[in-house]
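What you see is the complex with one protein chain gone and the rest in place.
Letters are used for the chains, namely A and B, taken in the order the chains are written, and counting of residues starts over at 1 for each.
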Amino acid sequence: MDYAFLRAHDAVRESTPLIQCLTNKVVSNVTANALLAIGASPAMVDTPEESREFAQVASGVLINCGTPSSEQYGGMREAIAGANSAHTPWVLDPVGAGGLSHRTEFMREVLPLGPGAIRGNASEIIALAGTGQGGRGVESTDGVEAALDSAVALSRDTGAVVAISGPRDLIVHVGDTTRAVYLESGHPMLQNVIGTGCSLGAICAAYLAAWEDPFEAIIAAHAHVGAAGSVAAEKHHAPGSFAVAWLDALYDVPPADIEGLVKLTDVEGI
Amino acid sequence: MDYAFLRAHDAVRESTPLIQCLTNKVVSNVTANALLAIGASPAMVDTPEESREFAQVASGVLINCGTPSSEQYGGMREAIAGANSAHTPWVLDPVGAGGLSHRTEFMREVLPLGPGAIRGNASEIIALAGTGQGGRGVESTDGVEAALDSAVALSRDTGAVVAISGPRDLIVHVGDTTRAVYLESGHPMLQNVIGTGCSLGAICAAYLAAWEDPFEAIIAAHAHVGAAGSVAAEKHHAPGSFAVAWLDALYDVPPADIEGLVKLTDVEGI
Partner (left out) sequence: MDYAFLRAHDAVRESTPLIQCLTNKVVSNVTANALLAIGASPAMVDTPEESREFAQVASGVLINCGTPSSEQYGGMREAIAGANSAHTPWVLDPVGAGGLSHRTEFMREVLPLGPGAIRGNASEIIALAGTGQGGRGVESTDGVEAALDSAVALSRDTGAVVAISGPRDLIVHVGDTTRAVYLESGHPMLQNVIGTGCSLGAICAAYLAAWEDPFEAIIAAHAHVGAAGSVAAEKHHAPGSFAVAWLDALYDVPPADIEGLVKLTDVEGI
């Protein structure tokens, strides 16, 4: 596989994309810090009054449904409308899809509006694709491999790159051709720090904004986050210090090192 | 005193209880990380639409009144109803009780609904028990010892284990018998990090979910949090690095070490 797309890393730093995050209150701080660390510029504008206006000037938008208040739902609708009117890419992070019916309805409402990428765990992607039984909140109870058919279906139906986080990540895009890879990187300790997955959703938006090919952009985003996890895990074995080191590594892992820290495998037979 | 209940530590790790937190926005991140660190699984579901549904599948619920929006009050009512219908334990953290009249009314409303535990500082517990003059926001201006009668009365009236955080903690349960202990552990530096007390409330819910005897569960939760504070204070003397080390220690303090890091003293004459 051609790793040229790892240059997307530099493209983010050079363009400092402005990423509007409508995200859950648990992770807004770590998400903003993660965006700063990779060279993007975060803005957490999420009210109904301001979200459309801001999305029209943002470089990318994140819609994360982790703690959706009624006002934030309104903000999300406005942000998506603003992003679409400006042809700005937006990412859907379907936290809790399937396990929680109210937010799942909202996600089904916005799915046809053209997200550039959808990033979740296997249970969430299966639920969104309409084939699963729902999850246990934000945890995945399904394996990544079990979600392959759902990911393909969801990408075909929406046009989005679909990314599933797990022990190894799966990234799928059904466009003119169908492309799908497994990505091995990172470290299980990433699961012990809240917000690493949600931050990855925001980072996907930054890479989509900075790199033309959306499939490559999403792979590069996952590679960056996972490689930073590997670097952090070499130094720290408990979640407090690991989280600090992960943020440091997002900031200073050399692009040239990322290639050696991730392993990509084409998915066969799709 | 029999320290066998320190096995509750392992019980949490083995059962990975799913803890739904309806908590204040200041501490939601550290609370989620603290739950992950002790082996529990956090979910910050707190909207009116989703809270009842989720509480029915959660292992335990935290109600923390630190920054209560009108929607979150609605979510809290639904979560309590859902928890009670599923016989799931819930913990009340009465942040600011007495000092702030609007939230104190809400707490008085839910007190008769059967919390498994109530965890606060001395001023808050005195205010809830109806005998005090109110506090100064989230700070305690009363000593733990001065709150003993209030704690006994509050436990008798509600059936909850009542826990008071302070230089030494006081834990009281009035059931078939009356049990009360002082617990010395932790370090004053815990007071310099926002969210350690609020995280303890969530951790109480995790221990209640994983350990049958509620009095022992709440002691074990306090011992875990306090011992982690002692471990962290051995290494760091300023709040930023202490907070990181505390989270690390929540994750990796050996259960066998906790016994040596806490001192329990029966309360006489109650």
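Here is the rule we go by: contacts are C-beta pairs under 8 Å (C-beta built on N, C-alpha and C of every residue); 3 or more make two chains touch, one makes a residue touch a chain.
Small disclaimer: the values here were computed from a predicted structure and weren't measured.
Among A:Val12, A:Met44, A:Leu190 or A:Ala217, only A:Met44 touches the chain left out of the display. The chain omitted from view is touched by exactly one of B:Pro112, B:Gly130, B:Gly240 or B:Gly260, namely B:Gly240.
Interface residues of chain A with the unshown chain, by the touch rule above, are 18, 25, 28-29, 32-33, 36-37, 41-47, 49-50, 53-54, 57, 69, 71, 243-249, 251-252. On the side of chain B, the interface with the absent chain consists of residues 24-27, 29-30, 66-70, 96, 99-103, 136-139, 191-195, 237-241, 243-244, using the contact rule stated above.
Keep in mind that, in the parts below, only the chains that are shown with their structure count from here on.
Averaging C-alpha coordinates per chain places the centre of chain A 33 Å away from that of chain B.
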